[in-house]
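Yeah, one chain of the complex is gone here, protein chain that is, but the others are all in their spots.
Chains: A and B, in written order; residue numbering restarts at 1 for each.
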């Protein structure tokens, strides 16, 4: 059997695959769950069917033999088809198939359970100990499990069974042999996950607190491995039942035992097939298949705990669910639900309505003479059980060649807004009303929300390009930089020759200060700053009029960040595109941008020229944000380390400007559904963290989540 | 380069481990296989030549006064010379000859069937993962049923339906005995005809695993930022699916080939048994039933070497498709 459970795929390559945070994994839907409760799979039809099958078969194995009479009674009625007396007919020797089936089911379940327990114990021992201890022990253990993995199991079992005389081939012998040949795959999975957990900060914290190693393993690590262990156990049980059936079918099973495999062995040898006695060989296989299927379905649910990405994106109650889930398909979103409904809203022709672009109460009297992008009354709602209004009535005008800063904290909706402008948002996010109009250089106005999917595709990147936060994740890791630049050109400029395309790629790389010889590199061969420059080069390829940059420098060190900002300013001056620059780093925006919109809980609370915003912030939240950044060279803030103890005030912030204690959107538990800022960044972080956690080496300085804001 | 050296080194170790395991199994097991063997040999009218006995003792290691280490060296020596002992069940053919007569059947059958199911599973998994949330999702639980079906039982059902009932395909064998094995059109045609049901069994049983693995990785890959970038770039969906999502999602499946191949080979042994296929699996069972320890061990070694070889090839290919493995060093 190949990958019976999805987890095997992870076994395939623990480091590559994404054993996403088994722990503290953000729950994209439903209430956050915790502790033991988080280990219980959430209810789903799959789980129900799986549990139903498994329970029914287990009950049958448990109770069946009590009711069905003696399976060994030989009668003088050979191979009768199913009838009232014998519901499943009889065998060659007139034994009741139903009675045999009950007994055999019990036998198979017993051996499956026993082997499942033994194999899981073995894999837990080698996987968890190896992963936790590391070093030579780990090397040895993982070599052992890898060797066990590539040596084909059944031939080995057959050889071993062949050497053991039939009379000594007991139940335990078979179980032990099967366990020894069957633990390796799950050991690899467990090791990978343990490695990742071992590098979590809470394990380090437990050590710092002075916990003993055995306690760190059993109390801190093991509980978080439980879902994975459960999944591996289930997998081991299926595998054991199948392997035993195979062995027994070959006549190499435990002597005197009666399992589903033995039944099939007798059926085969009794020429059931040739004589058309389907009632003899169909039911045993059926039981195995159904039981395996039931366990696999249970495993699905467990896997969804382990890897939340596999879960359905949303559960917007009732019938809407399928629809929304279908939207989760990457590009399907283009065609899918949503913005088309608002197509009519944007009366594209009207380019100037700047008054409307200024939300009431804000101080942007600045009217841009030559706008390139107008966003009017845009609303984005996450259509989940209790819909979340992520972007509320936002209106912005971006002038040609202007840098517009979009400031706000995590979850304020700034990223959702940016994605919605390019219609990159995915369900359950939906633009409920508003318009986005791009005023083309040639004089046309493009109603972005009204574009048909093919029009949208060609609009993207050629008029409006984007630079994302984590350049490591934003670049495809397995194809070269050149290929990633090139496919923009082949898609949008099909008329260009290969040489011309290469010429253009070289040109943009040179523009952003990356040696064109790097063109054939892969992303992982570039440093963080270099990767972000490549992203910017890519964004420049088609000479767009607007560039949206979503925290492009957040993950970078200040010096690298400064270099990239300098380039952005230079390009803006040379190439004349406009920039929407999104960040939480207000001081940076104050330096960089012409105008700034401050967002909070989906609303633009203040929208003003940068200098003005700096000198006289009007909204209390803006003031609070500004105060959150102590000045580098200015007066030593009196609020820090003086005798005053402002942090006893209800809000988290030192100068409580606004009523934003721990409001759900701004500093909410991360598991809150759904994250307002696109789930991409979030899930990528989780994944990245898990994956990065696995890398060995001096892990000290590489906290996977290390972000360097400012 | 370092990646390849590491991989090669690993397979050398794995091969050594398999050889050593093969050496120790008969020595650790209860009973005296050599006596059983000699008795069996006498039944068949073979001469109980002391040199024959000595060869078996080397292989199976019972009742010898020789230190274990010397036995081990002599055993390895024999293997290097390709001497796997004399088969009892097909006396007096050397085990190696028996093996090499049946090996091609298995390699062709398992090889083609595995490649087909891999390709099919990857393609289907890509589509199902890409179209997540549509009716295609219902394929996923369906494949688990297939994956949980025992190979041999599926084979029985296929024979019952397509062989016995519909009579579309032959019930047994690797080819029609009226033809002489060789490279002639009739024989090849017959072999393909006979191989269809066994191959179908392997494909049906193993495709679900590939599909499921690929689908899950597609789902994971599709929430990655590079997919978002690709969408923002205005690329065509087909290109995003192939060059961005599937290209990344396929890597674990390829890396996982090692694990799966072992399962497939195991399954094919059972399948061969059902179809009385002239492959190496059938021979292994024949050897087990006849206490033909020499043949048994030989076959185990050959199967292991074949699987290791296939895995090595896949690992080397993996180095080609994932730039990260070959970089840096």
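Throughout what follows, a residue touches a chain if its C-beta (ideal position, glycine included) is under 8 Å from a C-beta of that chain, and two chains touch if they have at least 3 such contacts.
Everything below uses one rule, namely that contacts and distances are computed from a predicted model.
Selecting from "VCBS repeat-containing protein", "Cation/acetate symporter ActP", "Acyl carrier protein" or "ABC transporter ATP-binding protein", the unshown chain of this assembly corresponds to "ABC transporter ATP-binding protein" (UniProt protein name).
Within the whole complex, the absent chain has one touching residue among A:89, A:131, A:270 or A:529, and that is A:529. Considering the full assembly, A:204 is the residue among A:204, A:452 or A:500 that touches the omitted chain. In the full complex, subunit A touches the omitted chain through residues 15-16, 18, 23-24, 32, 34-35, 38, 200-202, 204-211, 219-220, 223-224, 409-410, 470, 472-473, 477, 513-515, 518, 524-530, 555-563, 565-566, 569-570, 584-588, 590-592, 610-611, 614, 624-625, 627-634, 636-637, 639-641, 643, 645-648, 651-654, 660, 662, 666-671, 684-685, 687-689, 691-692, 694-698, 700-710.
The rule is simple: only the chains that are shown with their structure count from here on.
Centres computed as Cα averages put subunit A at a distance of 33 Å from subunit B.
Residues 1-6, 8-13, 16-18, 20, 46, 49, 143, 146-147, 149-156, 158-165, 168, 185, 238, 242-243, 245-246, 249-252, 261, 264, 268, 273-274, 276, 278, 281-282, 284-285, 288-293, 295-297, 300, 303, 307, 309-310, 312, 322, 325-332, 334, 422, 424, 456-462, 465-466, 468-470, 473-480, 483, 487-488, 491-492, 522, 524-525, 535, 538, 678-681, 683-684, 687 of subunit A are the ones that touch subunit B when the two sit in their complex. By the touch rule above, subunit B contacts subunit A in their complex via residues 10-11, 13-14, 17-18, 21-22, 25-26, 29-31, 33, 117, 121, 130-134, 140-141, 144-145, 147-154, 156-157, 159-160, 164, 205-206, 208-210, 212-213, 216-217, 219-220, 222-237, 239-241, 243-245, 247-248, 251-253, 255-267, 269-270, 273-274, 284-285, 287-289, 291, 293, 296-297, 299-300, 303-304, 307-308, 311, 321-324, 327-328.
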